[in-house]
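This is the structure I have questions about; it appears just below.
A single protein chain has been omitted; all remaining protein chains appear in their positions.
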Amino acid sequence: MRYSGWQILRQALGGNRGWKAQWRKPDPRPEYDVVIVGGGGHGLATAYYLAKNHGVRRIAVLEKGALGLGNLGRNTTVVRSTYMLPGNGEFYSFSLALWKDLSQELDYNVMFSPRGVISLFHSDAQRDRFARLGNAMVGRDDHAVLLGRAELRRLVPYLDYDNTRFPIYGALLQPDAGTARHDAVAWGYARAADRLGVDLIEHCEVTGFGIAGGRVRAVETTRGRINAGKVGIAVAGHSGRLAGMAGFRLPIESHVLQAFVTEGLKPVVDHVISYGMGHFYISQSDKGGLVFGGDLDGYASYAQRGNLPRVEHVMEAGMTLMPMLGRARVLRSWGGVMDMSADGSPIIDRAPVEGIFLNAGWCYGGFKAVPGSGVAFARLIATGEPLKAAAAYRLDRFRTGHLIDEEGTGALHNRH
Amino acid sequence: MRIRCPLCGERDSREFHVMGAAEWLARPAPDAGLEAWDAYLHLRDNPAGPTRELWFHEAGCGAWLVVARDTVSHAVFEAVPAWEAGA
Partner (left out) sequence: MRIKGRGRIGANVSVPFSFEGRRYCGRAGDTLASAMIANDLHFIGRSFKYHRPRGITALGGDEAGALVAIRRFGAFIPNQRPATQELFEGLEARAENAWPALGLDVLALNDLLSPLMGPGFYYKSFKWPRGAWERVWEPLIRRAAGLGRLPVCPDEAPYDQAFAHCDVLVIGGGPAGLMAALAAGRAGGDVILADPDRRLGGRLLFEEEEVGGRAGHEWARAIEAELREMENVRVMARTTITGAYDQGTWSAVEKVAHHLPDGDAPLECHWRIVAKRAVLATGAIERPVAFAGNDRPRIMQAGALRGYLNRYGAVAGRRVAIFANNDDAHRTARDLATAGVEVVALIDARADAAPPPEGGDFRFLAGAVVEAAHGRKGLTGLTIRTASGARERIEADCLGVSGGWNPALHLSCHLGARARWRADIAAFVPAAGAVPGLEAAGAANGSFSTAACLAEGAAAGQSAAQALGLKAELPEIPAAGDRAGGLKPLWQVSGARAKAFLDLQNDVTVSDIQQAAREGMGESEHMKRYTTFGMGPDQGKNSGVNALAVLAEATGRSIPETGTTTFRPPFDPVSIGTIGGAGRGAGFAPERHTPAHEYALSRGAVMGDAGLWKRALWFPRAGEGNWRQSCDREVAMVRGSVGVFDASPLGKFEVLGADAARFLDFLFATPMRALKVGRMRWGVMLREDGHVMDDGVVARMGRGHFLVMSTTAGAQDLWRHMQFVRQGLRPEWDVEIVDAGEQWAQIVVSGPRARDLVNSLLRRPLAPDQPAHMAWKALTIAGVAARLFRTSFTGEAGYEIAVPARYGAALFALLTERAEAMGGGAFGLEAMNVLRLEKGHLTHAELDGRVTLPDIGLSRLLARKGDFIGKAAARRPGLMGPDRAELVGLRPVGAVKQILPGAHLFRPGLLAVAENDEGHVASAAYSPMLKSVIALAFLRGGRARLGEHVRASDHLRHVETLCEVCDPVFFDPEGERLHG
């Protein structure tokens, strides 16, 4: 069933009783060519591109809970490519390009909305850093605009330009970056992968790996042993645990990142605004909720929830930047478990066990990376060769020192 | 979250700065080789459960503490000064 306005009309005339399940709920088969562990954005996208780009036939995605409810369903949906360093920037540019056609590709409106991402700066030194970043972006053929204070004020007049603690000098704008609807990404990829024959197996938790002769042969799950030619791990937040089951360690610590949403409001914040001095960012969803967040709580956590000091800091940052926010009410707060890598950048590589492939360490960047990561990981699994734009995401870069440290904060997992 | 600092008593987590896993205390010998240094700097057990972590009582006594806590329940078991803890 293709989705369209016509289909909606047809179904409406039938009392909306004719809609079909968006994906099957199959039982696991005894064997697959490729098993993807993790039914989040990266896992689902990988399965989809394995089937579509590489013609892999027997693919399963194993998800311990229900699809798309990990970090994909809990993030604040910003899609941008404001990355500076070689080996990193080109990947996010590649991913951003895929977003632009994703709704058509998946026959599912993922509501990609290029509303413009504004990153504020507050001193000449910060402007220089953003200029370096913006020039790197333009060098890759991305769009970037350096806005002065007056131009910025015309665009977003409601910021506090006059009394805020860190006066606003200007901003770097990526005009064609924005937001998307996170659940639609999960469901869109799930439905599209399902239509290509991928088995999406929910409530199937991986409990171990069957490794023989240094090579993976199977995964042990709560729904039995499943033989696998290759295994791709895409479980950001829990990568370390899966790696532990396969007998290796990763340069990753899991940290909680909180986010917040207000009640529905008429449109008031049109862009994504990021306020580095306050570790604060905000956008408004199509439903009208203001979606915002801040920095990590700082301690390692798998709890999907945080604590008050960070909550207060985020609210205070919002108030110094946009004092109108005081009247908006927070309806809900939550936490995501971030795979914080030791240099702040992801890993798409072979794991130390033959046949196991690893997609991990996305820090906060995972959502925007979903399409690019899916293409890159599928290619690596199918052909053994990395996608050029993702070739720098090697696991051994930490040992060799070919780091991708956008923040320049070094090997402290919680500082990126 | 609240931590019982062995020097100051129970304090709110907002007084502390967290560095990361207590493995930072197990600094390898300078000639231990790249593998050992890679492990020290980057690789983490990252347990879902009890862990040991370095917290600096920055807005308090200035002690570096090893805090034993649980990454799933957020229970805090114990905090001891880093100089007594060892890696």
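For clarity, chains are labelled A and B in written order, and residue numbers in each chain start from 1.
The rule is simple: a residue touches a chain if its C-beta (ideal position, glycine included) is under 8 Å from a C-beta of that chain, and two chains touch if they have at least 3 such contacts.
From a predicted model like this one, the values you see are computed outputs, not experimental measurements.
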Discussion item. Touch as defined at the start, partner being the missing chain; which of A:122, A:255, A:271 or A:379 qualifies?
Written reply: A:122
Worksheet, complete the sentence: Out of A:29, A:57 or A:132, the sole contact with the unshown chain comes from A:132
Item to complete: Please pick, from A:89, A:293, A:336 or A:374, the residue that touches the omitted chain in the full complex.
Response: A:89
Fill in: Missing-chain contacts mapped onto subunit A
3-5, 7-9, 11-13, 15-17, 19-23, 25, 66-67, 69, 73, 86, 89-90, 101, 103-104, 107-109, 111-115, 122-125, 127-136, 138-141, 144-146, 157-158, 160, 163-167, 178, 181, 183-184, 187-188, 202, 262-268, 278, 284, 286-288, 303-305, 307-308, 311-312, 314-320, 323-334, 397, 399-403, 405, 407-411
Discussion item. Using the document's contact rule, name the residues of subunit B that touch the chain not shown here.
Written reply: 1-2, 12-13, 17, 19, 24-25, 27-28, 30-32, 34, 37, 41, 54, 56, 58, 62-64, 73-76, 81-83
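In this section, only the chains that are shown with their structure count from here on.
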Practice prompt. Could you put a whole-Å number on the gap between the CA centroids of subunit A and subunit B?
Written response: 29
Worksheet entry | Footprint of subunit A on subunit B - complex, ascending | 1, 12-14, 17-21, 34-35, 38-39, 41-48, 51, 53, 55, 69, 71-74
Worksheet, complete the sentence: The residues of subunit A that touch subunit B in their complex are 238, 240-241, 244, 249-254, 298-303, 307-309, 342, 398-399, 411-414
